[in-house]
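Here the complex is missing one protein chain, while the rest keep their positions.
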Amino acid sequence: MSGDPVLAVDGVEVTFPMGRPLLRPFGRPNSIKGVAGVSFEVGRGETFALVGESGSGKTTLARAINGLQPVSAGSVTFEGQRIDGLGRAEMKPHRRRMAMMFQDPVGSLSPRQTVGALVTEAFRIHGTEGRDMRAETARLLSLVGLPHDFADRYPHQLSGGQARRVGVARAIAFNPVLIIADEPTAGLDVSVQGEVLNLLNDLRERLGLAMVIITHNLHVVRHVADRMAVMYLGRFVENGQTEAIFAAPSHPYTAALLSANPEPDPDKARDRIALPAEVPSLLARPSGCEFHTRCPWARAMCRSTPPPPSEKLGRVLTCHFPLAPGERPPERIGS
Amino acid sequence: MSVLSVNGLTVSFTTDGGTLTALRDVSFDIPDQRIVGVVGESGCGKSTLINAILGLLADNGRIDAGSVLFEGDRELTRLGDNDMRALRGQRISTVFQDPMGALNPVLSVGHQMINVQYRSGRSKAEKTARAVEMLRKVRIPDADTALSRYPHHFSGGMKQRIAIAMALMMEPALLIADEPTTALDATLEVATIELLKELQKDIGCSVLFISHHLGVIAELCDDVIVMYAGEVVERGTTRQVFNDPRHPYTFRLLDCDPARQHRRVRHLPTIPGEIPDLRQRPEGCIFAARCHRVHDACSRTPSATEVGGGHAALCWLADIPETVKVTA
Partner (left out) sequence: MSEAASVNPAPQRGSGSFAKAVRKMLREPLGVLGISLVLLVVFGAVFADLLASADPTRISPRDRFSGPGFEHLAGTDQLGRDLFSRVLHGGRIALAVALGSTAVSLAIGMVLGLIAGYGPRWLDNLLILVFDAMKSFPTVMLALALVTLFGPSLTAVVVVVILVNVPGYARIIRTQTIALKSAEFVTAAQSMGASTARVLRVHILPNVIGPLLILASMDIPVVIAIEAGMSFLGLGVRPPTPSWGAILNDGFANIRESYWIVVAGGMPIILTTLGFTFLGETLRDVFDPRLKGR
């Protein structure tokens, strides 16, 4: 990572208030924390993956970074400037440099706009002086490998993969330095997933893009991300180099996630780490280490004391008892 | 004996742009107590296949040819509406991707689970007991109180388990599961797969499991069929098809799955091109336009070539494994 980070997130929290003030029941929390304190940095040209299951807060975090969701605590610094809490007008110039891609390939495209109008939307918002829209459309479509005559098509006439490419073209219109991609392979067939990922990799090299990729698909992470962080209930539980984490996950949740993704190999031995299926509700966060209710290695200390983040060999971990490489869960009596 | 035997099934739809052949000459067997997986991507005809089996094709669809033989003696394509209805939910049941497709949001779970048993002739108390028993089997906590709660009280994963419980309550001969775990997180997905495995052994039914998730198919299914653009391009046991794919599409599909790559690769493999327009089916092999082993013979539609042990592929080169180089 050379020079200053493109994006620096420090202690960010996102809290959602609940219910009406007068009617809040006693003893119940009156807000839920979607993101409960997250910090990381992304350097120029780097790809960082946010991994988590539903309810982990990864999409909320992405929206908070992009200013679509107010940040309740902490700071977001983009290209050296603080952007959390900025008003719409002040945020606008930054939006040219930070683009976002959304989960639903077709649903994130306005149904009554043509592809040509969609990819040049950024120009129409920020100013079209001195730009030839048709030339820009042609340029952007070429960059993502779509034929020029696609400019007259409508979103419902596109396949998932084609719609994804349009989303990418739209995002790179102003040559951003950072792209936040929310589940870039969601809704795509397996044979087409590679297209989007390869495209993003290519563009990253050609345009020097930094990327934050949000996904629950661990196999995708391995191929695109230099560093990754695993989220659980709004917090990072493990954060470090992708290869190192895949080789030897230190946090029990990471280990369980890695073992939960079945490989298409019928003969492969199954050494699954099974977790009790129920994720705790954000309304009733567990005490101590929030993962203890599902952790196969949980001990008394885990129930009572929240583990402080610890750093070792470039990896940040929140666990009292980090796993040794290849460690298996202890035998348990009953289920 | 086969629980379900599909032979030469061809289904087409009449649309504004012409006749769309959604399924062409589809043949496969679901043997007794086996789990058969259907692998395919969008447009392969998986949904049409299920609808054709269940007699739920849309108004503009029709079965042009073929048969669907259930339990050796009932021809489903010629069964009347009433008879089909008697079978659905009792002898053949389904689980879908969205559990809310099976669960009525305004009725309690218990009410619905008792309703499903309407043909069993049991008393209300017996039906309730059976419902509780099924909920326990799918590991819903506090099963007796769960009966009085409504679907929205349960999480997505639990709703899916309830849907599975409802589907298996009448101990059907065949369970059709259409992408049941696609919408679930990974940890939940594997837990649900484990559950299905257990229940299948317990009840002794056959399962037709549709998914685009290759890893899940590899883990759960005994046999697998690979579908592409409305045709079965390969079939065999899971081991045969995954370890020794004989159809170029299967080979490329397995290659594309990022889970197969154990090291980071610079460029992930893809299959270039799109599936052909099924309203204007091209001559010859349907995969020819995207195939890396295409040659002259491919202009003629291939017939299924047996490779051995029930493993077959719809390719002229089926008996020449990928490891052998092909000169066109």
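We call the chains A and B, going by the order they appear; numbering starts again at 1 in every chain.
Everything that follows uses one rule, which is that a residue touches a chain if its C-beta (ideal position, glycine included) is under 8 Å from a C-beta of that chain, and two chains touch if they have at least 3 such contacts.
Note that the structure is a prediction, hence the values are computed from the model and not measured.
Residue A:108 is the one among A:47, A:60 or A:108 that touches the chain missing from this view.
Among A:188, A:210, A:224 or A:245, the one in contact with the hidden chain is A:188. Contact with the undisplayed chain is limited, among A:33, A:58 or A:95, to A:95. Touch with the chain omitted from the figure is made, among B:161, B:212, B:290 or B:311, by B:212. Which of A:34, A:52, A:116 or A:160 touches the hidden chain is settled by the complete complex: it is A:160.
Considering the whole complex, the residue from A:126, A:206, A:303 or A:328 that touches the absent chain is A:126. One chain of the complex is left out; on chain A, the residues touching it are 63, 66-68, 88, 91-92, 95-96, 99-100, 102-113, 121-122, 124-126, 152, 154, 156-157, 160, 170, 186-189.
The rule is short, and it goes like this: only the chains that are shown with their structure count from here on.
With centres set at the average Cα position, the gap from chain A to chain B is 31 Å.
On chain B, the positions that touch chain A within their shared complex are 41-42, 139, 155-158, 185-191, 193-194, 212-219, 238-239, 242-243, 252-254, 256-261, 264-271, 274. Contact residues of chain A toward chain B in the complex are 53-54, 159-160, 189-195, 197-198, 201, 216-220, 222-223, 242-243, 256-257, 260-268, 270, 272, 274-275, 277-279.
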